[in-house]
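Worksheet for the structure shown next.
The complex appears here without one of its protein chains, the remainder shown in place.
Per-chain numbering from 1; labels A, B and C assigned in written order.
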């Protein structure tokens, strides 16, 4: 073990450029990937806030009595798709309209604004079809005159979410694939650069395990360092942009996971390259 | 020249992995850079459309006669900061209000909506201070009751634009720097991998120029291929995402410029690495 | 110790480097392998330490069938051999000392004994003062002697030496030869490929002479073309 460690450290020292390149490569790949992930994370957050506004409004006949209304509201609130249901009285409706419409506030009076029920849809049920179904169910109440929920808005949001998720998955996979290819190629070059050394080691009686171990350790170290560097760069980018736009950063488990992922990539890349190389000769 | 070409092709053939890695590296770096540029480009486009909505609305006293109004409008239209100025009569205002407010359309009548002048601000003058100044100048007309222009909206847009431009410049420079470092390191490794070969060549009488030329040609080719690959990847990403979100792609000169930039990076990277190497030995 | 039976080796493109070669080296024997350039001497040695595999025929080394041996066993076999390569094959990025020590480290030898053994061998090949030099900083003959020291540091059962004195002057050659003689009399078999007919003549050891991939003379067997291993 001492020997393995010494060999690994020595090979860093002997080929600092190659080692540095490997680290940079892993860092750059993970950074690109992480930057992308950060954008996705923040996008999801913002998007979640927008989605919460998906709301069905059921306008209630003027003649409905208060008790019927209250019963209906608590019934609707128990629908599995519904997060919250709130009654809005005529007065509240007027107040809201005045607040929203500023310059025209004097022209309204309470008489012509109907009471309504506001229904918020639970997360996971915000696709157009489900919202439509809930709206239809609410419209079936006899005292409900009209139901509105911005069908276009819901559809649009749903579209965007689909597109964003799709793009995210595709780009994420692409970035990860490119990162792995690049890292594997880099490590393969380190191995090739030492091909002569490896063959000599074997000729003087080193087992494959003995030859491989320092490479694996070096790969792991390279990966961890690369992951750490990527995280640092990511944090710097975050701090820089975050000065202007409020952003959330990766949570600690994710950050640690990223470094671990770097280490794993480094280890796997080394293992694969060395294994392939040793098998051939 | 024939000899140089042959040597360059041979060195591709002899070290396909190194050459492939260099190409991939350049492609990946330029791709990251290009992807970022594409996002920036599309953002600017969209943003431009939003910014066009910066508009000052001057509400006009009911007693103003039509001629005075027309004169004022054409005077305002000649302000250097102003793109367009349009009078809006009481009837038009009513029509618009009705269209905008849907469900409440019956409550309006022409009597309480004032006539106004709509003023669009020219591009380049859409910062809060300038818009404020223009608005003040318009408010100075005796017959203007009130001027509105959504100060908050203007400021917010201005902020976003500043942040986006800043982030863009910072990230762009960072990406370009990392790309250049990585490419230089990769090429340096190709040179080092051939250090023995280069020293032998020199010992049997090759001039530095002779040694250098195939490297430069190879660097150029690597860069151009890398640039081409990056463009291809970028176009694929564009096509994939563009299926859902309408996007604009790089214009032809930019695309060609990108490939040329790749070639230049490859050439420069090679030149630097070989030059440094030849100077040391 | 070493046994070749009807061994043929064909390299891709260049054709047969060895044709139907049979011989046997006993425990503790000392044999010279001679013959013109390109006659197949190095090929025989490479087959023994398994850098190459035979196209046909059977090779046994220290009781192992070369055709069947795999993975870790190859490493274990090589540790019992001491090999001096024609082109030295020193590790460029280690000092002379570390090159010699490496052959001990792979066997898992205890760290404290390594230093003294390496020091002793450096002295024996006359390079005690060059231990911390890198191969590039050594003259041709000095590199060759480090390669010899590395082959001997393990106390091998068999020493395989490919042209180990090609870059040495007469005095150094005599010194190295003395060393090989000592090691041989302590029981190690030695198989040494050489062009130095002077050296061969001076010593009363077995001589195997190659030509064009075949054994044309073997001092212990007057009829070398008749197969010995039927």
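Keep this in mind: a residue touches a chain if its C-beta (ideal position, glycine included) is under 8 Å from a C-beta of that chain, and two chains touch if they have at least 3 such contacts.
Please read these numbers as outputs of a predicted model, since none were measured by experiment.
K.L.:
Going by the touch rule at the top, give the shown chains the omitted chain contacts.
P.N.:
Contacts of the omitted chain with visible chains: B, C.
K.L.:
Consider the whole complex, including the chain that is not shown, and state which of C:3, C:19, C:79 or C:145 touches that chain.
P.N.:
Looking across C:3, C:19, C:79 or C:145, the contact with the absent chain belongs to C:145.
K.L.:
Using the touch definition up top, pick the residue from C:60, C:94, C:195 or C:212 that touches the left-out chain.
P.N.:
The single option touching the absent chain is C:195.
K.L.:
Which of these, B:3, B:70, B:129 or B:195, touches the one chain of the complex that we don't see?
P.N.:
Of these options, the touching residue for the absent chain is B:3.
K.L.:
Which subunit C residues would touch the chain omitted from the figure, given the whole complex?
P.N.:
11, 13-14, 34-38, 41-42, 86-87, 130, 133, 137, 139-142, 145, 162-163, 166-172, 195, 197-198
K.L.:
For review purposes, identify every residue of subunit B that touches the missing chain, sorted by number.
P.N.:
Output for subunit B: 3, 10, 14, 196-197, 200-210.
The criterion applied here is as follows: only the chains that are shown with their structure count from here on.
K.L.:
List the centre-to-centre spacing of subunit A and subunit C in whole Å, with centres computed as mean CA coordinates.
P.N.:
62
K.L.:
Taking each chain's centre as the mean of its CA atoms, how far is subunit B from subunit C in angstrom?
P.N.:
68
K.L.:
Hey, how far is the Cα centre of subunit A from the one of subunit B, in Å?
P.N.:
25
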